[in-house]
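Everything below concerns the one structure shown next.
One protein chain omitted, others in place.
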Amino acid sequence: MKTISIKDDICIKGELTTCGSKMLANFKPPYNATVVDKLAAACFNVIGGNTMDENSSIDADFALCSDHAGLARRFAMANSLIALKPTYGSVSRYGLITPAPSLDQISPIGKTVRDVAELYSVICGMDERDSTTVERDYPNFCENLDKGIEGIIVGTAFCRPQQNILGGKMPPLQKTIPIELPSIEYASTVFQIIAYAETFSNLARYDGIKFGYRSENAATLAELYENTRAEGFGYDTKKQIITGAIALSRDNRHLYYDRAIRGRAKLCAELDNAFAQSDVIITPLDDSWTVIPNLTGCPAIAVGGIQIIAPKFSEELLFRAARTIEIAGGDSNA
Amino acid sequence: MLNPKYEMVIGLETHAELSTESKIFCACKNEFGSEVNTNCCPVCMGMPGSLPQLNKMAVEYAIMMGHALNCEINLVSKMDRKNYFYPDLPKSYQVSQVEQPICGKGHIDLYVNGETKRIGINQLHIEEDTAKLIHEDDATLIDFNRAMVPLIEIVSAPDFRSLAEVEAYLDNIKAILEYLDISDAKMQEGSIRCDVNVSINEVGATEFGTRIEVKNVSTFSGALRAIEYEVARHIEILERGEEVQSETRRWDDMKGETIPMRGKEANDYLVFTDPDFLPIVLEKSYVDELKTRIPTLPNERVIKYVTEYSIPESEAAVLSHSKSRSDFFEECVTIGNATPKSLANWVLGDISKIINDGKFTLSDISPQSIVEMVRNIESGKISNTAGKTVLDELFTTDKSVEQIIADKGLAQLNDTSALEQIVADVLAANPKTIEDYKSGKTNVLGFLVGQCMKASRGTGNPQILNDMIKGILDN
Partner (left out) sequence: MKNIDITYFAKLAHIAVSAEELPKFQQDIEQTLESFGNLPEFDDVKIEIDTTNPIRLRDDKVAQTFTQEEILANAPKQSGGCIVIPKTVE
């Protein structure tokens, strides 16, 4: 029986789904996230409630984690696992409790590339309940894993020579092209502004009225709102919410939100340019490159300490490249 | 009433609930009057992880209304979030269309006080309705059945300059919704509401005055009274030499006044494109096909009835407000041989009265039979009073007009010699009345005609009798 550990921001019907927050400490959703339904149908044993922060591990063969700020990829890296942040729109977000809807995708995590490919095959697909999912024919991603990367142009965002990446375990790549995104230095800021703005809006529904935590100091409506949210959210969350409100406000949005939206479009265009010259790009998992897949919607896989990015809906290519690295790393029995 | 030094400038934002089967972003039932919180799901309750699905029919109805208001239809539009906190708003944002709505600019031509007045429409968009708050003594209850019911919002330009124009517009919007069958537009169920924007300025001023918004107007008469109240309030402020404060107020129907509204000030909705929706892209052929389904609309019918059929404006307006009655009337006119004005009187008068009583509908009678009845009246074959009897029989039986006239003996007696005999008999029996008439009390003529009608068992032609008697007495 395949076991899968699910992060505690993915809804499982009738089970506590808390997002590690006081605000949802007693919340039991009356519905499953679509991905949970799909896993059950594919005979996975689903275990919910994993916080998947820096200190946790997964006591299962597979895992699912949200990835709006590279969390899944970072978690995988910390645990010597492999994670895929899928193309935006390829996995249903129905039942994913996210603060940042345009940046997040549920990410399959596994011990091997094959496991991740198998898990992705189960969870990907159009979902009626999530109208941002794209309808298309998704292939069986396990089929062509060992095809290798012959003839694939690999771009590299690393400054140092390729033999120094991955501790020398990088397979020799015939064609590598150095890739630069002129606006990369702004990626992290662009990401933060959009994330905080969406967080302000997506977390506004936590008001102590319909579900979740309600403050005991709630004699008036104003107290109900303000005390519930002051007590139910942690400091960082509150800071992000308030910052998000500032970024969207009438007097300030021209400096923050509106600029960030244009910055996002610019980064998308620059990445498109990069993909005109290369088929996949290997990048470090630093603050800037980690958010590029979230900002652009492109898929990215974290394997062996680096990140590989490909154009939208090119997961097949990503798996082949990741598999090549996996084999070169000495895990050819995976 | 209005100080002639000033003119009023009014804009209206009208919200109408659409009569779709399901809600706008979820498949819950769209039904008024259900038991509380039984038409709900995680989506319309704003539960964590829920996502919206846009109802195709809501989009279609919005386009139809856009066509009716001569709006540009935007083939590409998007949904936005208007963020604010209120207990009737589960997600603490309302999904609406601010920047790129389904329908752009349009207009409606109204016939008011003998003239055509064009009111501009700035935009028309779809959005979700809020939940309902039920206030008790020491708490407030929330029923989420209404949350996510589809709404269209029609934003007019500030083109209204009189209450008559506002009234004509609201009556027309309601009538169009009924004509298109996209909303039941029942004020008492809250399915049509408006917010009113009011400002005043001195006649001839180059700029509009400070604008205030009045919310929570749920009846058309309330809208008119709210405008009256606000205009008077603004004038009073200006005459004192002070300035009108820009604010949002709410209309209190019981007290008949507007009150500053708490909790909805600031109005910085922190609007941004809703990431849970992809753009709405429409095919031009689909949009064009919808236009062909638009019937002739109320305001166009009013203009026709007044100019072609010489029907008074107010009656033409009332006739146009109900599509079924208007269609029925027009079918009668098409059949011909009866004057439209008479037909209108019958449809608006006795026929409407019978239908409003609720036991019968228009489908219980046919245009052909009504035309025949009116034709018989106009040719003098039956009296107007007899017509009412015919009408009753047409509703309750399957008989034809001819049969009814024969069975009930309603044929008017027009034969001069028979009538002369009746007149002679009545005059012989009422010598005192003749004396009264000759001494100046000419109104007793009616009594004498009535006596002749009685003697003829109602079949005498009252006009002929009247002229006969008058002719004899005056000589």
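Letters A and B mark the chains as written, and numbering starts fresh at 1 in each.
The rule is simple: contacts are C-beta pairs under 8 Å (C-beta built on N, C-alpha and C of every residue); 3 or more make two chains touch, one makes a residue touch a chain.
Remember, predicted model here, so these are calculated numbers, not experimental data.
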item	value
Visible chains that the absent chain touches, using the contact criterion stated earlier	A, B
Residue of B:Glu178, B:Asp268 or B:Asp327 touching the missing chain in the full complex	B:Asp268
Among B:Tyr93, B:Phe277, B:Trp346 or B:Tyr437, residue touching the chain not depicted	B:Phe277
Which residue of B:Ala16, B:Met45 or B:Leu319 touches the chain not shown here	B:Met45
Listed residues A:Ile241, A:Ile281 or A:Leu317, member touching the removed chain	A:Ile241
Touching residues on subunit A - with respect to the absent chain	26-28, 30, 89, 128, 131, 134-135, 186, 189-190, 192-193, 200, 204, 207-214, 218-221, 223-227, 229-230, 233, 235, 238-239, 241-247, 249, 255-256, 259-263, 265-266, 269
Chain not shown, touching residues in subunit B	20-22, 27-29, 35-42, 45, 47, 53-59, 76, 78, 85, 87, 100, 133-144, 216, 250, 261-263, 266, 268, 270, 277-281
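Basically, only the chains that are shown with their structure count from here on.
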item	value
Centre distance in Å when subunit A and subunit B are each reduced to the mean of their C-alpha atoms	54
Residue ranges of subunit B in contact with subunit A within the complex	42, 45-54, 81, 83, 85, 87, 90-93, 140, 142, 144, 268, 270-272, 275-278
Interfacial residue positions of subunit A with respect to subunit B in the complex	10-11, 17, 19, 24, 27, 29-31, 33, 93-98, 101-102, 128-132, 197-198, 200-201, 204-205, 207, 209-211, 221, 225, 245, 248-250, 257
